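Left out: one protein chain. Kept in place: all the others.
The first chain written gets the first letter, and so on, giving A and B; residue counts start at 1 in each chain.
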Amino acid sequence: MARTAKQRTDIQIAICGSAGDGTIAAGDILKQAMAKAGYNVIAFDVYPPEIRGFGKCIARARITSEQVYSLKSESDCLISLNDSHAIPHVSEVCKFGTVIYEDTPVSTVEEGAHVSSHLAPAHLPYGVAFREISERITSSARSRNIVAVGYLAGLYDMPADVFHEVISGKFASKSKELADSVRAAFDAGFQAGVDTFRLHFDRMGAAGGRGKQTDLVMMSGNAAIVRGCLDAGIDTFFGYPITPATTIMEMLAREMPKRGGRLLQTEDEISAIAATIGAGYTGARAATATSGPGLALMAEMMGLGAMAEVPAVAFVSQRGGPSTGMPTKTEQSDLNLAVFGVAGDGQRIVLAPTNVEGCYKCAGKAFEMAEAFQTPVIVLLDLYLSNRYEAVQLPVKNPFAENCSKAPRKNASPAEYSRYKLTSDGVSPRAIPGETGRMHTVTGLEHDERGKPSDQPRIHHAMSGKRHQKLLPALKHPGITISKRFGDKGAVDVGVLGWGSTFGEILEAMIEARKEGIRCAAMKVVMLSPLPVGPVKAFMDDCNEVLVPELNYEAQFASLVTGATGRSVHRLNRVRGTPMSVGEILDQIRHLAGQSGKIAAE
Amino acid sequence: MMNVSTPVYLEDKLEEVERSGKLEYRSGTLPTWCPGCGYFSISEGVGKAMTELGLDQKDTVCVSGIGCASRFPFFMNTYGFHSLHGRALPVATGIKVANDDLTVVVVGGDGDAFAIGGGHIPHAARRNVDITYILFDNGVYGLTKGQTSPTSVLGFKTTTTPYLNFDQPLNPLMMLLSYGASWVAQAYAGEPHHLTEMIKAAIDHRGFSYLHVLSPCVTFDKTSMTYKNLDMSVHPLPDDHDASDFSAAMTAAQTTDHHQIGVYFSSERPTLSDGLDEISERAKQTA
Partner (left out) sequence: MTMTMTEHYVIIGNGVAGSEAARHLRQRDGDSRITMVSAGKLLSINRYELPKIFSTSADWRDFLLHPPEYYDEQNISVRRNTWVSHVDPANKLLMLHHREPLSYTKLLIASGGGRYIPESLNQFKDLIAKFGTYEEAKSVSDALPKRGHMVMLGGDMIGLDLARSLVRNGYKVTVIGEGHLFWPHRVEADERQQFIAVLQGMGINVRTDVGITSIKEGGRNKPERHIVLDNDEVIDADVVLSFCGLMPSLAFMAGAGVDIERGVLVNPQLRSTDKSIWAAGDVCQIWSPEENQYRFFYGWENVKKMGKIAAFNMTGADESIDTVQNEKLVTTKSGEIDSPFWQYG
């Protein structure tokens, strides 16, 4: 079957193996190469919770010519590097999809333990002698994963040159011999793939007319957060390791010192946020990163940040909860904690990006907003967004402003300086240590304009108002999407309201629903606090039915929206530790569209 | 040695401050401490020490947690951060990491430090953050009106120990020494001149300096750590004490039948900022 230029590409590959099989490395090479070739790639790796050993790893990558927004619930191809781990995932392979597996196991397997015995009749088997090929080419079985990637590339007409580039780049720092050997293993696998008689129908088409692009890079959500921090000129970072946020600190630990930035691993999350706020108090751009349990520990400090009006940024990547919960599984159940988790009325800004590019944007903008509004800013991610890879194109020009702090007027008398002056926009000019004459003490106690502790009713009321009112202009902060509507304009049968990583699946479902003739729209809400009530209400006004899919049991976002707008919504909640499936959302849209139709008929 | 056996009243203190004309380091906010509280002599001492060291108020930050002692920054004419219960040290660490040019003085009480904030002390000490930690130890929770603290003596009767305290008190000096604090000393609020000297030396020390100040609570402790009792038990460290000798410091810190004041231990080693600078240099070379 010849490759046609107009053919669309939409192939999802799942590579499944045991820790130590090079599963994630294989997936990494695949997604990097495909991004280099100009395809859109969305990828998500699943790691074992175990520290080391033999846990299951799955690397999934969806490679497309058109823009897509989520992984598919079915994969077109499964590569097994470890049959016992791969067997439960055979069922995710689509009809006439392929299963690529080891044909020459090193020893006899038990009856039924080989992946080939679990294929559905509609699956296409490709048994390959990974081990033998690897041993023949590299005199070691270790490159089985590379042979497998090569075979895949050959089988699906992927261009070999981009893989060569990625392999060279990846192994160049090690040794030339190693790079050559890995490349030879890839080539041997590739040839085996090319030589295989092909029964599957998917082929790589052209890369959506974009061709080969070097500025398209594969990046995880956490990596995009890191790039955003660096581009925003982060000065200090304080963190405590916790899945799935740890990689943010790890990447920053490599990059920040090169630019003179300072990073410290603290003794706990309380210390991390306390130091972040301490650094923010001095005028530095400071951040921390954690997950739900860490944010719970940080709650008191978040209140201090709100009360003392100190800029600080916290990246919070959610995982299954409550408590230690499911550390390596994704969930969106820390919305309430992020938005409300504080003693007293301690509102702060909460941003929840919906994709990898959004992670970059929100990270940089979080620093701007923290400064501009003198507040802690939480950027709420989840494991699925933190760890998923997308091919992104970062702006050539740094999009982030340098210093957004409202400083005291130069000619204002220092003696008259009031740190918490009540102003029309609620934001008081902020002096930082080192400024002559404007010494003051910031405090978690309620205070008057000068910062002096006070519990007078009039002052508490005025200051509470100030602390909340000053955040509202964040809804108009330049250069960031606060909320956005997609799909049909005007009145629709079903509107899907979403937030965070699940919005990718929501978009896909909405697009499918429209293809089926359902009048449908979707809105993403990036700023969860303060909530853009106006646009959300306007959207809901247009919808006969509103559906809110999210990965939590308590319908936290649905409740937030219901509380803010006073309108009811349909909830769709799943807590399986995996992303929401497009099919499930689509089914609900269809169901609601049917209801909506009935109501219209009556 | 000056004996202070009678309470010091706020009005007297204010007059004294005004007379001295040394309001430079004192804010317009008058301390809210009880008349006779040992903390007055500490704030007085910090002011004096800063004057003598020639520190600019704009480059000094006083950081505290929550408690009687933690009100301290409000009374000083420097930058101040009155933070959360137990969290003064990490806040101060953040400040120092972000801006090395600032002189950071952390003040706190025994509950703030060793109860809720106990987890942070070893790390500030071992990292050798270049800050000064002045601990006001009155052996009781004063702000919440008289409950036991981790340094309360055995048998102490408070509102939460109506049948007497049976928890062994901590030995802060031994703890700080074993945590790796590079400067450890003890002073007594009843000896303000010695206290001022100790504060000066603590701020002057490059690295993490810990000054333990014995300070009676005249309101909630009428029996144990009173001026009367402390006046009798406080002694200077022996003249031959070698502050560079860690073992000698540990031995001296074990003494519990009487309180020895002076510098227990003093050593020089790279600070956290030195380490971070070195990391940065190494990273730039790798890049």
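Assume a residue touches a chain if its C-beta (ideal position, glycine included) is under 8 Å from a C-beta of that chain, and two chains touch if they have at least 3 such contacts.
Quantities reported herein were computed from a predicted structural model and do not represent experimental measurements.
K.L.:
Counting contacts across the entire complex, name the shown chains the missing chain touches.
P.N.:
Looking at the complete complex, the unshown chain comes into contact with A.
K.L.:
For the chain that's not shown, point to the residue among A:G127, A:P159, A:P327 or A:P453 touching it.
P.N.:
Looking across A:G127, A:P159, A:P327 or A:P453, the contact with the absent chain belongs to A:G127.
K.L.:
One chain is left out of this view; which of A:D10, A:E74, A:D103 or A:D157 touches it in the full complex?
P.N.:
Considering all chains, including the one not shown, the answer is A:D103.
K.L.:
Check the options A:S116, A:N336, A:S454 or A:Q595 and report the residue that touches the missing chain.
P.N.:
A:S116
K.L.:
Since one chain isn't shown, list which residues of subunit A touch it in the complete complex.
P.N.:
Residues 95-96, 102-105, 107-114, 116-117, 119-122, 124-127, 197, 199, 201 of subunit A touch the chain absent from view.
Heads up, the rule we're going with is that only the chains that are shown with their structure count from here on.
K.L.:
Using mean C-alpha positions as chain centres, tell me how far subunit A is from subunit B in Å, no decimals.
P.N.:
The answer is 45 Å.
K.L.:
Touching residues of subunit A toward subunit B in the complex: what are they?
P.N.:
235-236, 238, 254, 257-258, 260-262, 264, 266-268, 270-272, 274-284, 286, 300-301, 304, 308, 433-445, 452-453
K.L.:
Can you check the complex and tell me which residues of subunit B touch subunit A?
P.N.:
Those in contact with subunit A are residues 27, 29, 57-63, 66, 73-74, 76-84, 87, 89-95, 97-99, 101-102, 119-120, 122-123, 127, 272, 276, 279-280, 282-284, 286-287.
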